[in-house]
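Only a single protein chain was left out; the remaining protein chains are all shown in position.
Order of writing sets the labels: A, B, C, D, E, F, G, H and I. Residues in every chain begin at 1.
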């Protein structure tokens, strides 16, 4: 599990529901079966509650996947879980859009809804 | 019917409804009327329940259509049926997007909803 | 009215509601006012009931418009009527997307819903 | 106000609700403040009732704006009013999509719903 | 806070709900942490009530951000607040679409609904 | 052979070598082997000498191919020959860019150079 | 002939051959045969000698074509002649890229080379 | 080696050097190392001498690669050799543009010049 | 004139002629006539001799234009002069691609060749 902390800053308009979308096209991890690198884009959309994601710490958090072996489905859900735990958003979606392997392209979409 | 087995792996987050989209642009089969090759893209979207589709076995499954004579409508529905039987997803859509024949382009979209 | 018969074949999965989309970018007819050729794309989407449209006969059916004088609005509705009569689909949409005339572009969209 | 008459022709399928979309990318008028020309695209979508818009007369109607001073918001609403009065459609949308001025681009969308 | 006044002009069709969309691709401000310039596009959509936004004054209002240090989330919400206060629209959305920083792209979307 | 005459008008700057490019995306003829319609775009580029091509007569000239059976290679060369004979240009290129048949797309390019 | 003067300003680097490209997508004139408006884009590229083209005066110069009847070939050559006379460039190209008429699109390219 | 014969037809303008470009986006063969299918587009450009390539026979010729094991570099050069032998063109280029394998995309370009 | 120094680092392969292309889409300056901001993209291509441009110092150098009044033609030539002086390249091209003003778009291209 990434040891890097996702830092946060106070939401400047907590009284309003608004959306923040963050695209990280430079995601890479390692396939646990072949040991070969995987590449993809992570897209995060959320409605902040008390806290927003600080972008530089998000960058360092995602870089920690660089040499980890992890499957697409697992990585996408893990990122959602870690970000939800860090900022407790009202809503959040994480999309992992991974590059072609064996002529096949995979996209994983996971959502969180505050209950 | 393809004899290749679609392998599965356990869903890493069965407690969450999330979507997996898989694009296979290198699909080819044979037109049963003319014996000539057909080309297309198969797009699969699903919400996994207990099992996910293992991509390498999906690739081998789709390659089995390479020298089979089958119509567009039949192929798309057959793939949906086979995948539903293999992983019992919560929801699944299969789109067969076939290339131009006689100046006409055809796309077939079939959906499954767990009941 | 076109004399060419739209041929059909039995729907391979009548127990399932699924969509078939057919794009015919090579449609041409004649403007009844000027006698000059019109060009366009006919896009058909439908949910089959007992029968599907056979593509080769659809091609011959559309070629019959080649030297007929007919307005855009009429052609699009006529194609919808003829196809509905031929296969009695559960739902069908016909879009006629015609090329620029006098700096103006027209698209006509007609829908049928089984009642 | 344009003096040109918008001509109409009888709707060939009044018993069916269907949509007609008309794009006019060659619209130009004059800015009332600066006297300089404005350029834009007018997009009209409607569901006809008894009458349809004759395209050639629409072209002449829009050309009448060529040397008129009128603001974007006014022009879009005026075109909607004039077309509604001419053909009494079941529904109509007019979009005025105007080119960049001072680094800023404006689009105005007005809708009419038969009551 | 910008000292420039957002000017308004009377809505030419207050009796009709219609949308005005304004794109301002030439927005720039300064990052309060690094002091380096940020670039982005501000997209405003609204349904006017009694007043519309005068575009030239909007341009001058946005230029005031040029040398201000402000975060993305704050800037987008601030613009929404200032425009709502200036014209009291029926509905308004402001999107701040900012360019890549550290390989990460951010978009902020804030909405106002007259209550 | 088309019986329609290609009309000409005097070159307004015969003392200068300049290029005129004309795109005709609405070309259609008939395949002499199958009797089925072919579609394509004819692109003409030339340096005029004493005469230029009058566009309306070019349009009528190209419409004459509508119901003629002719191969791609022949049509492209024939159009070049007819236009060269009509206006005796300093240089001319005719490109016939034809749509997909049997999964194969063909483009024919023929050039004339005044000697 | 346009009565508006093309203003100039001194070339800031006359000792260097460098290129200036100017795109004017909002050109409109009137067809002398039909009296209907024509639309197009004028693209100017030149190597300045002692003088450069002042953009605001170029804009006013091009607006003078708005209500003039002139053919494409003539307009493009006329603009080249007028600009050459105004600034005596080392090299200049003028492209007139006009919109579709009767399904046919025309582009005229004229060049000047200081001798 | 393909046993299918590439048929030819007489060049309709042997006295003129002109180019024919043929795109075949539906090429597939088998990787001799893995036994898995490869996909690509074959693009042929040539100047005919006495003979042109008949398209239907070209299609059947290319289909013969469908179940053959052959490397990219070999396939592209083989197609060039076979076509040169069949029609003895004045010039010919064959491009094999193959789809991504292992995150790497390959294009092979081979040319023939009559000597 | 910018006071920021363009830093350099030693060319790692001075024995080879190779090209470095640098795109800076976030350039902004001020129009000396109107005092309003201008936006553009600066594109630099060069063949290094002994020194290469250090990117971070280039960024700070370009930021110095942010509040300077300067015309397009002047800015492009100035950047070329300053970079040539800093690294004495074998060849260099600077393109200033500026955004639309008054419906007109300007691009300036200046080149340096070591003599």
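Simple rule for what comes next: a residue touches a chain if its C-beta (ideal position, glycine included) is under 8 Å from a C-beta of that chain, and two chains touch if they have at least 3 such contacts.
As the structure is a prediction and not an experimental result, all values here were calculated from the model.
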Touch with the omitted chain, as defined above, among E:30, E:47 or E:100 = E:100
Residue ranges of chain I at the interface with the undisplayed chain | 11-13, 16-26, 48, 52, 55-56, 58-59
On chain H, what residues meet the omitted chain?
-> 71, 73-74, 76-77, 101-111
For chain A, which residues reach the chain that was dropped from this view?
-> 25-26, 28, 36-37, 39, 63, 66-67, 99
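In this section, only the chains that are shown with their structure count from here on.
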So how far apart, in whole Å, are chain D and chain G when each is placed at the average of its C-alpha atoms?
-> 31
Centre distance in Å when chain C and chain D are each reduced to the mean of their C-alpha atoms | 28
Residues of chain G whose C-beta touches two or more other chains = 25-26, 39, 99, 101, 103
